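Not every chain of the complex is shown here; the ones you see sit where they belong.
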Amino acid sequence: MQQNHTRRPIAAVVGATSPSQELIPQAEALGTGLVDAGFRIATGGLGGVMEAASRGARGALRWTEGSIIGVLPGLVSTDANPYVDIVIPTGMNYARNTILVAMADVVVAVGGGSGTLSELALAWQHGKPIVALDLGEGWSSRLAGERLDQRRDDLLHPARSAGEAVQLAQRLVGSREGSRGF
Amino acid sequence: MQQNHTRRPIAAVVGATSPSQELIPQAEALGTGLVDAGFRIATGGLGGVMEAASRGARGALRWTEGSIIGVLPGLVSTDANPYVDIVIPTGMNYARNTILVAMADVVVAVGGGSGTLSELALAWQHGKPIVALDLGEGWSSRLAGERLDQRRDDLLHPARSAGEAVQLAQRLVGSREGSRGF
């Protein structure tokens, strides 16, 4: 039996439960693109951006069962949207935001309210590379291109489309892979 | 795009980091058997029983990439044993025991010290069906066939072999599946 020399990296997709209708196709394209680029995706498992990204991932050519993780705040696995392959019901309420970020190799934000903002800040604290979709809506747009504080030299990498976000995520994870692997 | 009408159930395999050598092949057979019975497995991601079960799962005929989850106490994903497909570094120390149990559809214990004991007790609190391998070692043997308190009518289902544990896990999850699905 051989060990896994390379594990599929995980991209956490964070965003609002009730985004504007313009964000939905972008979140969906993001889910598709990330899986086709070799990522597994993880979301908060509920609706809105989380569901759109999961639906998109489900339609990716490289989707396999197990490509889509949903990390729920509650304990009831049936609360997950129907596209999630692996449901992780934490029962920890908002501390699930921390778990979602901790398991990610890269975090991609699409719009988002205070929950997404907490995830961006926690991702920064955890030292995770971050891509922020700047589509004129939500915290991902407002903070795209910024540094959250002085502890890091990089920034929230801005992307103007789902496609650009996928490319950035690949590049960011690839450069880490070279130095320390997943 | 179709939703997942049925998700693969998750069997958490819990047990000691340093079991006796007799338990290792049983843990390995358990990992293989669970995956071949249609389960995804989740462990604490480290050595001993966790590694043996993961190695066994990796060798299952029905293994696919994504069948083996490792939920780490720390934040460093490279601490996971090499057979884990999906590493979840929680950074929450012993609270990871709770997360591991919360994500399981059934919990199977193999020997085990105080960590396993906490997981058995937490699984009982969460209402998860439990299988306890009784191989004369550790908390799984000592508590096999018992109820941990009065809140539940069932017991820690005793199994004398990895094969019997797999059958029990299937039956326990199947009966829940009938009533409420995963």
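Letters A and B mark the chains as written, and numbering starts fresh at 1 in each.
Everything below uses one rule, namely that a residue touches a chain if its C-beta (ideal position, glycine included) is under 8 Å from a C-beta of that chain, and two chains touch if they have at least 3 such contacts.
Here the structure is a predicted model, which is why all the values come from computation and not from measurement.
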TODO: Going from the 2 copies shown, figure out how many the entire complex holds in this file.
DONE: 4
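Keep this in mind: only the chains that are shown with their structure count from here on.
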Open item on the list: For chain A versus chain B, what separation do you get between their C-alpha means, in angstrom?
Closed with: 27
TODO: Quick one: which bits of chain A touch chain B in the complex? Just the residue numbers, please.
DONE: 1, 3-4, 7-8, 10, 40, 55, 58-59, 64-67, 69, 75, 77-78, 82-92, 98-99, 102-103, 126, 180-182
